[in-house]
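Accompanying notes for the structure given below.
Heads up, one of the protein chains got dropped from this complex, but the rest are sitting where they should.
Take a look at chain A:
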């Protein structure tokens, strides 16, 4: 694969990754997001409903935490996870963990890392890990790594150092195992940058990892709440400055629109798309605008709309859901609210998704109130399409040097 940059504006990289996929004929624009999946399937969506979404990413994210327990089945299947899950047309990236469900800390050793599936814990040495990847055959996979330095409240320098040392050791082991396998050589290993919140260790991790023949870099340990990301942004800039320009930079655990823009400005290329899933799970729909060049009449209407929503959200109680434990943001509306009971508008006027073209807020409200499965399906379709549209607008804004406008628009809508 080959990453070529079209331009770099204020630290933001606009470009293309070419020669992707087993046949080397696919391309991916950056910045971009990856399609979030659970056990190899987009949440709530079958192939049919998934493919009504416009602007689907070229690459999907699989999680080892949901797939490791099916390792034997995949080994016997032989033809790889892409075909097994019915997504042979998408590029596939396999991360270690699911960004939505944090895994219990304290299970990384010098020799192994554990992931947590629904069937329980799966402990993996480098050998076992690579055997699993051999059965999965993704296009890219996150290397086995120690991400726990960033889990605790205050990382000690010792713990940060250990996370870097261990991750480099895992990386070298995995690279060696890759050399011994023709199948594994068709996948690219993504090196993982660790080091907790210690600048020294982060720089060491970046420099050392960059020396290895990895396909790209995963910036681990920057996830958390908006406040923690804020403090880590400085760290992020310093880290990406150490990385080669011609390899993609992924970040895990960051998916909110405002945070995405902050990270793009600090040299990140690829993001996970779990945020629209979290929004779906709390019965909400993304409504934030990313139209940074609306026509003048629209501007007035939209501004009034946004102001109304922001005012309302200030008065709204915070919502905690079991699966996501996240508060509602001001990028979304909560369809369970009584005011939507008789609202026959689509979720977002002008949205081209299946839900907005066919259904009303009142209908979604009814589905949520009656606990019907279709609520999740329709909201997921809308939220993904809206989110993918946001990423498209980022690329367009970068192309036409209007990212500042987009950033301001998003900032105004962030709570």
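Simple rule for what comes next: a contact is a pair of C-beta atoms (placed from the backbone, for glycine too) under 8 Å apart; a residue touches a chain by one contact, two chains touch by 3 or more; residues count from 1.
Quick note on the criterion: contacts and distances are computed from a predicted model.
Asks: Of the candidate names "Translocon-associated protein subunit gamma", "Integrator complex subunit 11", "Small RNA 2'-O-methyltransferase" or "Queuine tRNA-ribosyltransferase catalytic subunit 1", which one corresponds to the UniProt protein name of the undepicted chain?
Replies: "Queuine tRNA-ribosyltransferase catalytic subunit 1"
Asks: Looking at the whole complex, which of A:27, A:52, A:125 or A:405 touches the chain that is not displayed?
Replies: The missing chain is touched by A:52.
Asks: Determine which one of A:263, A:367, A:394 or A:410 touches the chain that has been left out.
Replies: A:367
Asks: Using the document's contact rule, name the residues of chain A that touch the chain not shown here.
Replies: Touch set of chain A with respect to the missing chain: 38-49, 52, 66, 70, 73, 76-77, 84-86, 118-119, 341-342, 344, 354, 358-360, 362-363, 366-367, 369-370, 372-374, 376-378.
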